[in-house]
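Yeah, one chain of the complex is gone here, protein chain that is, but the others are all in their spots.
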Amino acid sequence: MSDLRTEEYYLNMGPHHPSTHGVCRMVLKMDGEKVKEIEPHIGYLHRSIEKICENRTYAQCIPILDRFEYVTAMSCNYVFALAAERLASIEVPERAEHIRVIMLELNRIASHLLFYGVTAMDIGALTPFLYGLRERESILDLFEMTCGQRLTYNYIRVGGVSRDLPNGFIPKCHEALNTIEKKLADYEGLLNENPIWLVRTVGIGVLPAKVALDYGVSGPCLRASGVQYDLRRNDPYSIYDRFEFDIPVRHNGDCYDRYLLRLDEIRQSIHIVRQALDALPEGDFKAKVSPNFKPPAGEVYARIENSRGELGVHVISDGTKKPLRVKTRGASYNHIAVLPAFATDVLLADLVAIFATMDVIMPEVDR
Amino acid sequence: MDKDQLSAYLTDKSEGKLTLLEVGRHDPIFKVEASQLIEVCTWLRDDEQLKFDFLCNLSGVDTGEQFEVVYQLASTSKSLRVDIKVILPYDGAEIESVQKVWAAANWHEREMWELYGINVKNHGKLEFLLLPEDWDEGFPMRKDWDAPDFIRMPEF
Amino acid sequence: MQGGIGNMGIFKDIKALFSGMRITSKHLGRHAITLQYPEEKWEMPERSRGVVVLLSDKEDGSLNCTSCMLCMRACPTAAIVIDSPRDPETKKRNLKKFEIDFGLCCFCGLCEEACNFSAIKLATKYEFSSADKDSFLWDVNKLQEVGRDVDYIDTRKKKKVAPKKETTPAETKSPEKKPVDQKGENS
Partner (left out) sequence: MGLIKKLPVYTEKMPGGGIVMTSLEAALHNAQAKSLWYLLFGTACCAIELMCTGASRYDFDRLGMIFRATPRQADLIIAAGTITKKMAPRLRLLYDQMAEPRYVIAMGGCTIKGGPFYYDSYSVEKGIDHIIPVDVYIPGCPPRPESLLEGCITLQEKIKKQSLLDWQEKD
């Protein structure tokens, strides 16, 4: 085959392409079916969230940041609240911390279920999409009964959460977790040993750990490459140090490992939510924080582990009620930036699989 | 190492190149001169005790009087965190690219260049990243930026 | 490659395919979870954040709003516009204009939280698509009309303390002053 001379050409993928999960454009230098070079073009969803946040009060920033990473909007709420709490040294009540952990982990499960469905659909299997989103709905119902929205929650506030858990939340949550745990076996049965799935994912898009660290890849993608780095353990926030859970690590760094690792994480998250539900104390759900609160001047970079990796926000306060600068850092930003470094010499169809398993959400990139 | 030990270590071993600005609410913040940036960054990455191999974030900041560039570094093996800050004048702000130290800086620097107008030396590819290719309205994240179709939120 | 068609053997492949089909076929006899939307509707939880409405008093049907403008200040998208100049004589605010632009609203619920008088609420209604872009600017009458049958818990009567300085003096704890309040708003 190698003596067959083909001319190199450029192929434009996106910005509106069904498999790019939004609006990412990639200019590919192709040699036949093989991708030689990738040049990602981003910014098609650049909504200037940072500029908007500079002109909002701290309480008003949170609904805007909901739209920053909507698949795990709870994490966005939380990371900003965490930054503001660190700036103003606010103590958060115990109950609020437990509710936050429950919400963050439920959101992680929802996000991974979406990943499961969408990735499978990108690679060509339609059934997982229907299954994954079916169980995701049961989590969204929990969110809706707690805070009223399915996607953009605005629930976690500076100093706590906006409302207490509603009546009947705990049994419903246990029920949803049990269902998901049971269905996980179904998910694995559908794909884990499916010969087509294996051919499409095993050994495809191997991301070496060194490249991953150099480019700032974090979260499941980094852990699938063999680096055990999870901010819940390495830079503990909230009350994660009280719960018992494992950090799943896999070592091949290919698409299959990234997929399996996320399924493992769902199990761990279920485990955490159960512990948090059992340990849920009575008490206040919110510390007293004025809606126009003014943190003292200073700066803080808060970072948490969301379902994609490190979600960070750099907040600078100048002592007024509006932040001087809000810089958001999404994991997907680095996950796209790393593509040219490792996803070369793959087939065009495999690029779709690689892109899907990196679990990129475009607004997090474009902001 | 907790954050006080880390600040002490960095102040000791950096031979005066790093000045402690603030122990910080959560992580220490150090100041470094723009001319010594690459040297310090390489040392931070390679030092056996530190191993800052992960660039979390890189923010450009417009404080109204000056520019600041903040590098948020983390060490995956030692679980450390530190902020490195470079202060730049408003006119002719220019900084050396740290891509050779952490490749992750590439896009962050491009973004800083297009949104704040901070020039990045030795970057290699300073092109528009987030803004449209035909953007000609200046640097939108600057505090004094304005445009005809830019609507400010009314103050109540 | 670790797996793959080459070294797995054709029987293993067929077995794996059948195990997938077994999982899907389990759903054959089950009741579908699909919601037949226009006929059957999802029971919205009480906290659901749909359309924003203005609430009326349960007894006399007047607006609960005292035009204190707290919701307008809390709104992160400036979707709420209130115009209520102070009467120079009575020092009361007269509600002249109360508009919510649903093209701007982000349904975050901050207005509801800011309100001390149970006057604004995010109701559980969500069906208001339209072919006309201008129809999303709802004025006070429309907001009140939609909010008429919305059930809510009136927290005003529990309040014994006087409201903040932005609020009008009309809102007081004694019920006999209610008619005055109503006049003040309707004028």
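Labels for the chains are A, B and C, by order of writing; each one numbers its residues from 1.
Just so we're on the same page, a contact is a pair of C-beta atoms (placed from the backbone, for glycine too) under 8 Å apart; a residue touches a chain by one contact, two chains touch by 3 or more.
Here the structure is a predicted model, which means the values were calculated and not measured.
Q: Which chains here would be touched by the one that got left out?
A: Missing chain, whole complex, touching shown chains: A, B, C.
Q: From the listed residues A:S75, A:T152, A:Q275 or A:T357, report the one that touches the chain absent from this view.
A: For the chain that is not drawn, the touching residue is A:T152.
Q: Out of A:H46, A:R157 or A:R232, which is the one that touches the chain we can't see?
A: A:H46
Q: At which residues does chain B meet the chain that is not included here?
A: On the side of chain B, residues 130-132, 137, 140, 145, 147, 150-154 touch the unshown chain.
Q: Name every residue on chain A in touch with the hidden partner chain.
A: Touching the chain left out of view, chain A contributes residues 15-16, 18, 22-23, 43-49, 51-52, 54-55, 63-64, 67, 70-71, 114, 117-118, 129-131, 133-134, 136-137, 140, 150-152, 362-363.
Q: Identify the residues of chain C touching the omitted chain, counting contacts across the whole complex.
A: So the residues of chain C touching the unseen chain are 32-38, 41-42, 50, 76-78, 101-107, 126-133, 136.
As a convention for this text, only the chains that are shown with their structure count from here on.
Q: What kind of graph do the touching chains make: line, ring, star, complete, other?
A: complete
Q: If you look at chain A, which of its residues touch at least two other chains?
A: Answer for chain A, listing residues that touch two or more other chains: 56.
Q: Residues of chain B that contact two or more other chains, please.
A: 153
Q: Mind listing the chain C positions that touch chain B in their complex?
A: 69, 72-73, 78
Q: Help me check something: in the complex, which residues belonging to chain B touch chain C?
A: Residue list for chain B touching chain C: 153-154, 156.
Q: Contact residues on chain A for chain C in the complex?
A: 56, 59-64, 66-67, 127, 134, 141, 144-149, 152, 154, 162-163, 166, 186, 189-191, 193-195, 198-199, 202-203, 291
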